[in-house]
Structures are given as C-alpha cells and as structure tokens.
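Here it is: the structure, laid out below.
Removed: one protein chain of the complex. Kept in place: all other protein chains.
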Amino acid sequence: MSSTRAHDAKGATRSSGWHPHLGPWQGLLFAAPVLAAIAFFVVYPLVQLFIQAFSDGAGLERFAEVFTNPVSVRALTTTIVDSLIVALIAVLAGGLIAWTLHATTRRWLRVLTWIALLIPFTMGTIVKNYSILLLLVANGPINSALLGLGVIDQPLQLLYTPIAVVYGIAYSLLPYAGLTLFSVFSHVDHNLIASAKVLGATRMTALRTVIFPIVRGGMLTTAALIFVLSLGFYVTPVLLGGLRSPFLATVINQQIFTLYDFPGASATAIVVLLIALVALGAAILAGGRNAGRQMLR
Amino acid sequence: MTDNTQPAVRLDQVSRLFGSDYAVQDVSLDVAQGELICLLGASGSGKTTLLRMIAGFDSPTSGRIMLGDRDVSKLAPSRREIGMVFQNYALFPTLTVEKNVEYGLRMRGWSARDRSRRVAEMLERMHLSAFAKRRPSQLSGGQQQRVAIARALAYSPKLMLMDEPLGALDKALKQDMLREIREVHREFGTTILYVTHDREEALTLADRVAIMRNSKLVACTPVTDLFHAPPTAYAAEFFTGANLIPVDRLPGAEDQGPAGVDLVASVRPRDLTLGVAQQGWTLQGTVADSIFLGDDASLTIDLNGLSVVAQVPLSAAAASPVGSSVRVAVERSTIHVLEDDRK
Partner (left out) sequence: MATQPVRPSERVFSILTGIAIGAIIVIVLAPAVLAVVLSFSTDSAISFPPKNWGFDRYVDFFTSPQWTDPLFLSIRLGLMSALLALIVGLATLIAVHRSRLPFRGGIETLSLVSLVLPVSAYAVAMFVVYSATGLRGTEIGIIMMYAMLGLPMVVLIGGTAIRQLNGDVELVANVLGASKFRAWGGLTFPMLAPAFIAAFAAAFQLAFEEAVFIDFLGGPGLKTLPKAISDSVRYGSDPVITAIAATLVIITTVFVAIPLGVARGRKHD
C-alpha cells in the first residue's frame, strides 16, 4: 500500500477544494444579523431582567415576595392551574381536529375543519378577545339563549371568571396545537388502523393500542408547548379575567403601569420564565428528542 | 478512435476517507476518449462517491483526478467541462424544457441566436420538440430524463457522468431508454461514465465494465472478456450470475487455476446440462426448484449441500420435475478456475 500522499494528510479537514456550500467564515457573515439580533433581543434583555430584579440589593426578598404576597400567590396558582387546563383542552381538541383532518375522506368536513382551525390564527389578538367578550357578556347571546330557553332566570357571570380566561387562551392556542399535532399525525400510516381492524380490533382499540403509542410523545411535547405559551399570556387574562381571575401577566401589568415597580415586575417575569423552563425540561425528559423532531417536520 | 491517445479521464490512486473509513480506496483507472465505462457495484461499494469526486462535488483525500491534461482534483464543477445526469432528473422546476436545456449555454455566454439554434437541435435529436414550452412537472419520467440528457449534452462536454439514470423508471421504459442512450453515445461520441448496480444495463451499454466492491476497484475489462473470462470469483458471480463450485468437488480442476490460493470453479448456468459429462465431471443431485423462463427453464439443483442453477431447455426440465434425482454435467471447457475472493 503506497503511503506517498501527494497532498498533506490533514485527515477529514481539507482547506482547499470546492464544496457545494459556503465555508464557515462566509457562513458567519450571513449569520451575523441573526446573531446580533439574538444578542440584543434575547441575551441582553434576559441579563437586564436579572440586573433589574436584583437592583439595590433587594433581589432575594423580591423573589420571596412573589411566593408570599397573597395577590401574586393567587396569580401564580391560577396561572399554573389554568395553563394546565388549557394544555389539556388544547391537546384533546387539537388532537381531535388534527385526526379528523388526517383521516376523513369527506372534502367538506376537511375544508370546514381547516377553516375552524385557522380562524383563531387569523383573527387579531384584540379582535379575538373582544369577540369572546361579546359572547360572554351579561346581555350576550349565550345568556340570552339560556334565559330564553328558561334554563336559568338570571344572567350567568361568565366574564372575569377562570372559564372566560381558559376559553380565551385555549381559543388562541388551538391552531398551534392543531397544526403541530397534524404534523405528528401526518407521519402515521393510514393503513395501520385498517390492518388492526382486519386482525379483529374495534376502531377504539386500534386507536388506543396502535396509534396512541406512536403519537404519545408528540402529544406530550405539544402539551408542554401549549402550557409554556399559556403561562405568558397577557391580553386574554387582562381583558377577560380582570382582577378577579389574575394571571401573573395581570400582576406584571399592575407593577409596570400602575405601581411603576420595575424591579418587582422583573422578578415576576423571571418567575414566569423559570416555570416555563421547568415545564420544557420536564417535557424533554419525558418525551425525548424524537418527539420534538416529529413536530418540526 | 481519434489520434489523440491521451485518456479522457485518468484516476491516479484516488482515495476518500471519512474519518477512518475508506469510501474509495486507491482507485486507478484510465478512460479512453469516446469510451462508455460502466461503474458497476452494489450499494455502498463507493461507486457514487467516486462519481461525485469526478464531478467535483467532493474532493479526494489523496490521489489525482485528471480530465484530459488538466488536474481537476480540487477544481469547481463549473470549470470541469462535464455534463451530468441524475437518477431523479434534477430538472429546474421553475423553467420550461427549453430554458432547462439552454441553461448551460447561458452560463457559458452563448449568444441568444446560437442558444436557440442549439436548443432546437438538441430537442429534435431527443424527440422533445413538441414539449419545448412545457414545465418538467408536465412530463413523464422518460421524457424528463431525455430533457436531462439534452441539457447535459447541449454544450458538448468532453465527459458525461450518469448516476443510475434509469433507476426511477419501470422495466419497459428502461429498455427504451437504454437503447436511446446507446444511440446518443454513438451519435455524439462523448466519453461516458455510467454508474449502476444493474448488470443488464452494463451489458447493454458498456465498452468496459469497472467493478467496484468495498471501496476498491476489483476489475476493469471489456464486457465480452468479463463475461467469457471473468478475472475473479466475485466478478464472475456478480456480473454473470455464474455458479461457483469449490474445486474439491471437481478433482483435477485445480490444475487450471493459480496455485497457492483458495480456488473455485466458475461455470455459467447455461453451460450446465443434465446428463453425463463428455470431458469433465458428473455430479449427482436433486432438483429443488424449477422456474419457467419461456424457452428455457431455470433449475435450482441441490448437489449434496451445494446449490447450483442450471438453465436448460424446457424438454429437459419436463423430464426432471422438482424432487427428482438428476446428474449434472460440468464440461472442462466451460469452467474458469479462479481465486475465491468473495470474503
């Protein structure tokens, strides 16, 4: 075996020679804008949050405040509990929608479901919440209908309740859940259920024993994503929940615009981020990297 | 053949390492001008990696690639004066057939008039004139591949590379396209390097066949020689579907082969007959399977643990159904005793 190599044997890395892609330095040039954006719009703000929260040395007290002050504790528990409910509803409803889109053969149903899925996406944040407000208000259609049918004799208090907030957030996040689950389901072979049925299973059993294990990871990751997104919601809790159903966002709103307590708001914001981080971490550990890749495709 | 005796392609100890694994190992090969060489091998043999290096998408870790008198080892594909056809056609979906074929001419700065003349010419030769204004998505697989060939040959490259171009076509279409490629080769006289794993394509097209196995070049011989006098056992089995019988079954056969190595006798299914050998060996066995081939039948015969395939006339097959005992004649003149290099 000849060991005379005409060119220096640098092993896998060779500096010369044409390559279909750009080199690392040229790549860096093209990545410069986004790197600058990440530095200024992600790294710098997060650092500043901590600096603000710990300004004039009272940092640790402020964090303790978040967990002891009755108002913020209430907001904390409401945020976490309601977000869990939203995640559950979004995954169930989104899963049902995504499965219908994946499995149905009726064109009209598919078009209608697509429209239903995308409508919250296309309505603006304010418009969405305003329309829901109109729906739930004391003299709105729901109360009018229930009164008219004689089910109740006094209008229900639907607004400024957890129900309103959960409805609002789930409404906004349904498209995210539906689309990611549609992505997950689209990799499920149509023939799996048919095969299971031929082998004797009912539709439900087939779904439970064959399909569910495949999509379980993706559904968990979607739930985690919805939970994290729900944690940070601002407009819906403020508009539809008011002070009776406060989220941490409501507390932040007060701290910034009413109390001018910027360090306090920073501390609260950090708590929100920490909860989100924990949730994401738990989801990654439980679902594994594959679930994330399933969704991304 | 022209009087220019310089090879169109010279590969000089070309190797490609990925980490510590060789994808291509010390391949040396000369391709004469106007030759059609088939790079034949199983998947993973390194043939595609080698082709990509000749195209310029990758550079060898060591060794040289010469096109004509130029060392192109590190040169960009655009400067190598080659044409290429892919298995998935890789036509430009946003351009019409005309504009696809014209692309290379545009890149080389041809005038508009020359371009349209040449494009019309190429479309005519590939029977695509009717589709000039169509988009690739409106064409069938075979038509798309013809566009790809027209596009590659438009500026008369000195070398054409074809990477399993018929892989995506069904059998009938493959036969038609094979004939077209032969015609194209005859008409244009371009040197062609054709990668495939299908030995029938190699049989139909090649002047010479280069067999690759496990990153090494095992043999490079003219088709007829490869068929009638295979250089190694692997080549014999892979290319001709020959039976390989260990020489201990054929006492005295080892004299016909090289000394000092494990030997095996290669004999093609057609050369095995049922009955007693006139000048050779007669082996005893049972018919395990019989496949109808039209004019002949293919019999799989179990010779005491060794399985061979014999291609015999239908009448002979009828007389020996599955399960019956038969005698297989191996004539001395039909075997090639070769080194057993199959490991």
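Which chain is which? They are A and B, in the order written, and residues in each are numbered from 1.
Operating definition for what follows: a residue touches a chain if its C-beta (ideal position, glycine included) is under 8 Å from a C-beta of that chain, and two chains touch if they have at least 3 such contacts.
For clarity, every value in this text was computed on a predicted model and none was experimentally measured.
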{"item": "Option from A:Thr122, A:Gln157 or A:Thr209 whose C-beta touches the chain left out", "value": "A:Thr122"}
{"item": "Contact partner of the left-out chain, one of A:Leu76, A:Ile163, A:Leu181 or A:Leu231", "value": "A:Leu231"}
{"item": "Absent-chain contact - pick from B:Gly41, B:Pro60, B:Gly83 or B:Pro230", "value": "B:Gly83"}
{"item": "Sites on chain A contacted by the missing partner chain, in the whole complex", "value": "19-24, 26-35, 37-38, 40-42, 44-46, 48-49, 52, 93, 96-97, 100-101, 105, 110-128, 130-135, 139-141, 144, 171, 174, 186, 190-191, 194, 197, 202-204, 225, 228-229, 231-235, 239, 247-249, 252-253, 256-257, 262, 265-266, 268-270, 272-273, 276, 280, 297"}
{"item": "Residues of chain B in contact with the chain not shown", "value": "55-57, 76-78, 80, 82-84, 86, 88, 90-94, 103-104, 107-108, 151-152"}
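FYI, only the chains that are shown with their structure count from here on.
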{"item": "Inter-centroid spacing, chain B versus chain A (mean Cα positions, whole Å)", "value": "54"}
{"item": "List of chain B residues in touch with chain A within their complex", "value": "13, 17-19, 26, 56-57, 59, 61-64, 73-77"}
{"item": "Chain B-touching residues of chain A, taken from the complex the two chains share", "value": "1-2, 5-7, 9, 11-12, 14, 16-18, 20"}
